[in-house]
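What follows is an incomplete set of chains from the complex, kept in their original frame.
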Amino acid sequence: MDIATIIGIVLGFGFILGAIITGAGLITFLHIPSMIIVFGGTFSSVLIHFSMGQFLSIFSVVKNTFLTKSHSPTLLVQQMVNFAAINRRDGALALEQEIRKVDNKFLAKGLQSLVDGQEEDDIRSLMELETMYMQQRHGDGKQILEFMGASAPAFGMIGTLIGLVAMLKNLSSPDSLGAGMAVALLTTFYGSLIANIVFIPLAGKLGQYSKKEAVFMEMTVEGICSIVRGDSPTVVREKMQVFVSSKKRGEVKVSI
Amino acid sequence: MDIATIIGIVLGFGFILGAIITGAGLITFLHIPSMIIVFGGTFSSVLIHFSMGQFLSIFSVVKNTFLTKSHSPTLLVQQMVNFAAINRRDGALALEQEIRKVDNKFLAKGLQSLVDGQEEDDIRSLMELETMYMQQRHGDGKQILEFMGASAPAFGMIGTLIGLVAMLKNLSSPDSLGAGMAVALLTTFYGSLIANIVFIPLAGKLGQYSKKEAVFMEMTVEGICSIVRGDSPTVVREKMQVFVSSKKRGEVKVSI
């Protein structure tokens, strides 16, 4: 669970809501037709830009940004060192029962290939293909979120233009001028707010997450392949720790 | 037929029309001279930027975005596996009658070359050239749509400036101020709307479509060349499935 994302969204909406409530009251800022213009317009343009499949995948991708717990590289090195020790002592088949204890699907899949006695090259190309598909899926998600971050303010401005034209046509009642203009500005407000608090930073987080995940998966590939070659636990640790900054090293114990 | 594009355009215009009708009535937002400035200006600048041929091709390219049904990679693999089986069993000439059953022109052309007994290298270079021309044609279309997406709001602003200058010159009648300003804003509204609901997302769709089509054509090339080399159906399937994500594999049956 990525706590920073949740804190950020709660805080961000909190600050804005606080300013709204102390300023003019929440009711002034709630206007369903304005919301429909901004959100409806943004979602429509996403449907035109992307395929139905990409559009539907965005929800699961965003959900993952919140729910997926980020893996600990140190833990991964420790696990892999243990697997290397078991492999050397009891052979690859003894790793079969370890697979069930692993809650990282990618690692489990790699171990299964190892237990099945596949060749190093096959395991590597299979796992790297999987990494590539993960990055492509995340890249799609990032692209959709960035497009929404550009589209929402545009539809906000379109909504404001609609509101202004409607207001200017009815100038006969000067009392309603202020209220009409206030409503017209709401779409721009919605579009800017949702883009800057949700779409743009979430796209950024997805990029960070994808970069981290790719390093993690690359580490897993190096570890599994090292075990397949029959390397000792110490060698496995050395090969994987290249990816870890020096501060976080040295916590992994090699016990054969 | 790409259903998402059509749903998106219908929904997008629906939301905006709904907001307009409930807000100030459709009549207020219909102003033919304003439309002429925005659409005339945008089309003129496209004519200056691109050649007459590119300008005319844009309509067929956009039409394709709506009408072309996207091909199923799984079906392609299944077809190719069947062709490989026929090729092995009855020889390349037996494939001639299969060509008529194929409704994918690129695949049919590849099969014809195969039946004609051309060399693998010639087939590959011919088909890759075709792929390159497809990408270039789509790239041209995307560039034109993106240019229109930038040009339409610019001519919208130019129209608004014309309207504002005309209105400011006739300030003697303050009653007409609101109406004049409302009309002036309409060009900016038209330019932003058409750019954000049609030009910009359609350019994006064309890019997605081109990327998918290129992968599909590359798969076809690999399959045809594999059959030319006399590979078994199983090998053909393996070579083509590299392009398919693991979730969608395994549905192809190899029956010799």
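The letters A and B name the chains in turn, as written, and every chain counts its residues from 1.
FYI, a residue touches a chain if its C-beta (ideal position, glycine included) is under 8 Å from a C-beta of that chain, and two chains touch if they have at least 3 such contacts.
Keep in mind it's a predicted model, so treat the numbers as computed, not measured.
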item: Homo-oligomer size of the whole complex, from 2 visible chains; value: 5
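One rule holds in what follows: only the chains that are shown with their structure count from here on.
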item: Where chain A and chain B are represented by their mean Cα positions, the distance between them in whole Å; value: 28
item: Chain B partner contacts - residues on chain A that touch it in the complex; value: 33, 36-37, 40-41, 43-52, 54-55, 129-130, 133, 147, 151, 154-155, 157-159, 161-166, 168-171
item: Residue ranges of chain B touching chain A (in the complex, touch as defined); value: 2-5, 7-9, 11-12, 14-16, 18-20, 22-24, 28-29, 70, 177-179, 181-182, 185-186, 188-189, 192-193, 195-198, 200-202, 204-205, 208, 242, 245-246
